[in-house]
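Only one protein chain is missing from this complex, and each of the others stays in its spot.
Then we have chain A:
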Amino acid sequence: MTTGLILWLALTWAQIALALAACFSCLRLFKGPRAQDRVIGLDTLYFCAMLMLVVTGARLGTPFFYEASMVVGVVGFVATVTAAKFLIRGEVIE
């Protein structure tokens, strides 16, 4: 069992686990009884997508996935904060 195979297995497991994690957060996003549950599910879905991009970039050895994951992280933060503000005030920009 070579180290390349071990690394291959680890990266495959990482991708499968992150895909399952995205599925679970999608379940909370669709099921969530109230709006704040859906916001938490969306936030976690953004995190899982970002980590999936990082793992895919490390597996393929290309640096181009880094910018994509950075953008997904920033957009996820702004989306969650905006949704939370909307839940409190009923409007985003006053």
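In the analysis below, a contact is a pair of C-beta atoms (placed from the backbone, for glycine too) under 8 Å apart; a residue touches a chain by one contact, two chains touch by 3 or more; residues count from 1.
Going forward, contacts and distances are computed from a predicted model.
Between the names "Cation:proton antiporter", "Cysteine desulfurase", "Peptide ABC transporter ATPase" or "3-oxoacyl-[acyl-carrier-protein] synthase 2", the one given in UniProt for the chain missing from this structure view is "Cation:proton antiporter".
In the full complex, chain A touches the hidden chain at residues 2-11, 13-15, 17-18, 20-22, 24-25, 27-28, 34-37, 39-41, 43-44, 47-48, 50-51, 54-55, 57-61, 63, 66, 69-70, 73-74, 77, 80-81, 83-85, 87-88.
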